[in-house]
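Structure record follows, encoded as structure tokens.
Missing here: one protein chain of the complex. Every other protein chain is in place.
The block that comes next holds chain A.
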């Protein structure tokens, strides 16, 4: 069973991850590079201070500290690698959850699982912490990471309870989904950004749309691979019932 989940998650995650990287490099990355031009200009304006010592409260943007991929092919390659890895990670979680689901995993239910994943990791965190360009003012990083993870878990658990729970548990599911937003995300005191507002708006919209496309595609791909595995197992079982039972 573990092998089947791993094979399904790895193959679907790899393929969809390459597609996701292509989308990111086409739509999202150019905006990040543009934002960095503004960010570097802003930090050059502080040139009277030693290099990379930002004003208090400014966002600490870390290019130049330690190793970083060179802009161009090297940076695109690392972005592709990281995106393929994260897509495989999401795929493994999706297939593992679907393997336990009474609904089974097909292309159709896979899309539903993908939409649930998008709600948990894309929509719900964005309601409190919009996708940010480099150079945006933000609250404490660890607090924001903690809020992000807690929101994703609460939303995913809430969706599972809504889908499969008894009525009382469905109410708990709604409460779980609402809780992170009632508590509130740890945001910056005064919003500010070195990049123009239009750039930030375009980035947030494109990042969310790309996530929606990637999650839907990933769910469908996982469902497709899982169904293929099902068919080949069934075929093997009808050919050699005894050995299939032993497997």
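Just so we're on the same page, a residue touches a chain if its C-beta (ideal position, glycine included) is under 8 Å from a C-beta of that chain, and two chains touch if they have at least 3 such contacts; residues count from 1.
By our rule, contacts and distances are computed from a predicted model.
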item: Candidate names "CbtB-domain containing protein", "Sporulation protein YlmC with PRC-barrel domain", "Indolepyruvate oxidoreductase subunit beta family protein" or "Hemin transport system permease protein HmuU"; UniProt protein name, chain not shown; value: "CbtB-domain containing protein"
item: Of A:99, A:179 or A:202, the residue in touch with the unshown chain; value: A:99
item: Contact footprint on chain A, counting only the chain that is left out; value: 1-2, 4-6, 9, 24, 28-29, 32, 59-63, 65-69, 75, 78-79, 81-83, 85-86, 88-97, 99-106, 121-122, 125-126, 129-134, 136, 138, 141, 144-145, 148-149, 203, 207-208, 210-211, 230, 233-234, 237
